[in-house]
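Down below is the structure, laid out as structure tokens.
The complex appears here without one of its protein chains, the remainder shown in place.
Just so it is clear, A, B and C label the chains in written order, and each chain counts residues from 1 on its own.
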């Protein structure tokens, strides 16, 4: 049932410690820099997903009884293996996602930090103990594992986002079924195999590749207790609604439209440099990418445009395997078309396209999905390129007169994932961070992705659920609280009377 | 539209600091000890609920900006007022719910403890601060208020369960719309008025009485960010599914069927005393009531039956206004019929009815909903009285041979709210608490309701959501995490260069 | 043995719940606004102090067994009583210390906040619980009370500093012996009596008035487990050395010389206003007072001087009982002479005395210890008025060229209690707060006294010990960690074999 005679490998599933090919439906995996596919991925049937869940169910009792310290040490060992295999994993990412190798390494490094945090599990799983909640009554909480948990992850960080989820989930004593993106499935599967090499017992982490059939099986199977999702907002909303209707706990992270406010007192050259990476890094295919600069005052807008234009002129776009490139291709042909259409719509709706990347050709990679960097001025609320998440290398300048105006825009937007402000002024920064309706706020930091020991999550329609991803919130998400209250009867072995009974035993 | 000419009072709503009567539908509130109604309750229309939500929305900005310490102090002041008004509130509870006055006082006291915990808000709202997450980059988390939040509470603890919710919600900076049970709405409304007397600004806490129309309005209005619910499992499941589909965070606590395991080494007389309160207190109308004794060994079963029978013989049933009574009436006529039908079904399904309270008559209160205590032996899984939550004064003995058998029963049951074990043995207690699939575990404590500084919540179909009620989990439920990452540009006022610019200002 | 026939009252001790007069040595307590004394204070003998310690020792077992919630509630009740008696306590403070009534109220309010924090004890005393530190082995920590603890407090905050100490100590389950300053002992004793009215059992809090004999008894008696001290650095050092040599835990807070750095971009008028209170409030008799402005750039220095001079010209000095006064008298005649001598020495060492308060006369209070506000320019390191803590209304301007120079000065000074910076610049503030060797740092906050739910303490020779005063650190200081590791033998009542033994009992 393979799609193409050039296919040299088929990515299967990892179930109960073994790679499984169920012989069902497959789908090609493309190299976005060439537009070619030599790999196909299997799309798990309901039965295959159920086998993965069953494997997790079977592995759970022994794993939850394994002391946290032992579970944590496997994470420590995995960290070592990930570092040793970093080049190999980065190459896998670049081959399927297209991002530049250095960026793939950066992604992996962020993922490793989540493994590192999971290795703190003995500290993180401490419950609260209260002696004498009443006379001679004690009470304490424990954070116990849930059972089988699941994660559904997006194409844009094929190695990192899975590592946001399952290391903490398994360190907490759960077992896990991961469904990575079917567009770039190789690295997540490889890392799962490394985890087994690091000591994770079979069945603790299962990987199924697939599409909606796999997703729906995970959402509706009563053995799955929790679902973590990262993807677009419409799917996040579906996952949250369906998963919760099935009685599960769900955290579903969706889309974003992150604004960077640049104040008149900002270090403009610093802001320009920061924005280059934030807007065009990984082709803008990041939920923390910043596709909008909100310039406070025309002078700021003009300076930013001047600086950005100069930098864009120096940008090099080409295959991610060449680290001298600044930007690789978009993920798929349809996505490439979609982003291009956004640029068209921006022009139609009256934004001023200062730099047009639509006609870019990368020599020797004519079939790759390359789009050059685009820069718009005069982007305004209401335009599609203002309202919607583009996920491409398209940056728009919005002009406002005051910080308050900038904040009103941001607070009115449907998404509330990330934002940042460039300023030197303590008061502006504090007012902004206090009052902005966004979950992750940068002050002179363009991509305020929290470090692994804090948690990741947006507000408004960027996240459904109450607990954020990774970090301390993940510990709470992947455990349930048990509260024990204990009083002992008073007349026991401690009393003199007790001396009569040893003889009678 | 009042139902009855004897009605002397109509319970309205509290919106924007004022008692509101919207002149819409009403419903009688009965005194279960007499079967009479002199009070009716208004059932809020969608518009009335929306007015309450709007009031919360309006009050929010100023309230979330009020320092936590000030918000907390209002809780401290409320505590004082609740203590001063305790007799009055207990009388309200007894008049509408039926429970004995002493029990109403006990309920209120538990509620006050939640107010007390809410007064710790400055400590509880601390975020985590990390200097140097990277060179000269700092990051910290804040736990910010959500906006308008809502609570829907059951009849069985008309004063306490509302106090599980809104004091912590408002101490965290939210505003709140409470919809108490329409069967006994008076005390919750009165307490809300006390809160205003304590200093809560208008609109921070609104109370709407009502039925499904009110509930659905709260579930679907996008201005409501979070919903807390306590009630039966089918409704909890509905609330969770609907609320989440609307994109909200929801915690929904449902039903229970709590088992008490009595081990051969238990202090039997202590277990008997404990079980009397746990089974018959408040007529069994508690989600932490214990309607099942699982006796390990026939000897234990026989001893428990002997002890319980002797105690039941001494029980006094009558109106809750007389503190010498041990038990008052059930909440409503239909509920009375339903509980009686459960007893009938137990007999039909082959359980042995040792003590039959069905024919109880309370002199002078012939129209009250009084049911005498019932005791069954030989209750077995599969029987309706084993599987379902009765919420009445019906205790069943289940006989098993080992602790493992007892635990298998509990772990197989649909509910996982509370459970307890009576034993002197450290190992048995530890094995039980570690492996039982129940959220609140008592060791020689029949009703292991966590104290206010721990959190309340069951497992399995007893709770939908990830965060438990009150205590530390409530802080997390009623706040959203904001993570701020901060770096300052280096060339600033600190450098010598700076000396040129003051002169130019 | 009374010193004076005008004495109308003698302040005794509170031991075992009763006011005790041991008939020993006494000393007059002066009203610094009049120079008169109508009150004397007893100076406890070693035997009296030992009686207080014995009382604490006797009260300890029952008190440490009292559930934390009950102990905490007494603190809640004390808070209510303190608020009700605020005017009375403020008057006591003003009569003996001299500060203006409004300032006395402010002091009391800060003390009440510590009582409030102590009322969070159930939350604060939670230990850490770890299930499965090894297979079926659990471990948890408890924070248990120490026994008899003691506090020795200074004259400058006669009500507040005692409330930094004993409420948390007793909320943690300790008993306490307080030795307030013998210069203004009345308010602390009165508050201790209120605590008993609030429900504190006799012996839990004892108060002894006295001098070195009392102090040394507390330091050397082996029954005293911990000593908290606030006072001057030489005494703090003595207390720390002696107390530790006796094997106790000790925290000893000493002197300060707090610098305020004013940057060229600061809001100067805000800085001037802030400095007026910081320098002259309570006559500068505060360990968080700011007697030094470090102006970065001469322009800043000149602006600050202009602003301060204008404000000083408006200041009103007189008895604290008149709330229209800005400043009252110094504490004692000798202290008045000492401060005056510091001003003399500043002139001699070459600082420029811009405003000279030495000749101030307050009409009708010619015997009061009033000194007018003094302002120096050109204060330089090495001068006595730069190096030493004056504890009087003497403010000096130090001129530097850069922030780094300002910070080098501060970091080189012997003390490191508090400091602040006035700036608008985020980077300057962050660099300052990161690198300054001072325990309490204000950014545009002149007196960065931490709120009650954080902790108070300086660095370098301003604090000896490792844990700061009040707040979270106080919880750790007043408790000792106990770590329990638990494993249960496997063959117990849970096994079938157990069924043989109930019959043999």
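The definition used in the following text is that contacts are C-beta pairs under 8 Å (C-beta built on N, C-alpha and C of every residue); 3 or more make two chains touch, one makes a residue touch a chain.
Remember, it's a predicted structure, so these values are computed and weren't measured experimentally.
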Notebook entry, point to check: Which of these, C:122, C:210, C:393 or C:465, touches the one chain of the complex that we don't see?
Noted result: C:465
Margin query: Tell me which of A:22, A:138, A:182 or A:466 is the one touching the absent chain.
Written below: A:138
Notebook entry, point to check: Among C:54, C:102 or C:445, which residue is in touch with the absent chain?
Noted result: C:445
Item checked: Residues belonging to chain C that touch the chain removed from view -> 128, 130, 133-134, 137, 139-141, 226, 237, 240-241, 244-245, 247, 249-250, 266-267, 270, 424, 429, 433, 438-445, 448-451, 453-457, 459, 461, 464-468, 472-473, 476-477, 480-489, 491-493
Next item on the list: Please give every residue of chain A in contact with the chain that is not shown.
Entry: 69, 73, 76, 79-80, 113, 116-117, 119-120, 122-124, 126, 131, 136, 138, 263-265, 297, 299-300, 401-404, 423-428, 430-431, 434, 451, 453, 486, 488-490, 492-494, 496, 498-499, 501-503
Checklist line | For chain B, the residues touching the chain missing from this view | finding: 65, 67-69, 122, 125-135, 140-142, 144, 423-427, 429, 443, 501, 504-505
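Rule of thumb we're sticking to: only the chains that are shown with their structure count from here on.
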Checklist line | Whole-Å separation of chain centres (CA-atom averages), chain A against chain C | finding: 48
Item checked: chain A and chain B, separation of their C-alpha mean positions in angstrom -> 36
Note to self: Where in chain A do residues touch at least two different other chains?
What the structure shows: 128, 130, 133-134, 140-141, 424, 429, 443
